[in-house]
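Some notes on the structure that comes next.
Heads up, one of the protein chains got dropped from this complex, but the rest are sitting where they should.
And then subunit A:
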């Protein structure tokens, strides 16, 4: 299968969409889940180069075990 999300060599930092705390870039993956150091929100990387972050969705209908 094609590699969909190679690790990025470098990405610029972005801000938490909830509290504006800067989030370090570097070696991020689309789909990666991060915890904001400022407000502890769960964030999801939705784009790299430039780094784009969104609040991670809580659940979807058939997620999880």
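Heads up, the rule we're going with is that a residue touches a chain if its C-beta (ideal position, glycine included) is under 8 Å from a C-beta of that chain, and two chains touch if they have at least 3 such contacts; residues count from 1.
Quick note on the criterion: contacts and distances are computed from a predicted model.
**Q** I notice the complex is incomplete. Of the names "YeeE/YedE family protein", "Oxidoreductase, GMC family", "RimK family alpha-L-glutamate ligase" or "SRPBCC domain-containing protein", which is the UniProt protein name for the chain that's not shown?
**A** Hidden chain identified via UniProt as "RimK family alpha-L-glutamate ligase".
**Q** Can you list where subunit A touches the absent chain?
**A** Residues in contact with the chain left out: 1-6, 29-33, 44, 56, 59-65.
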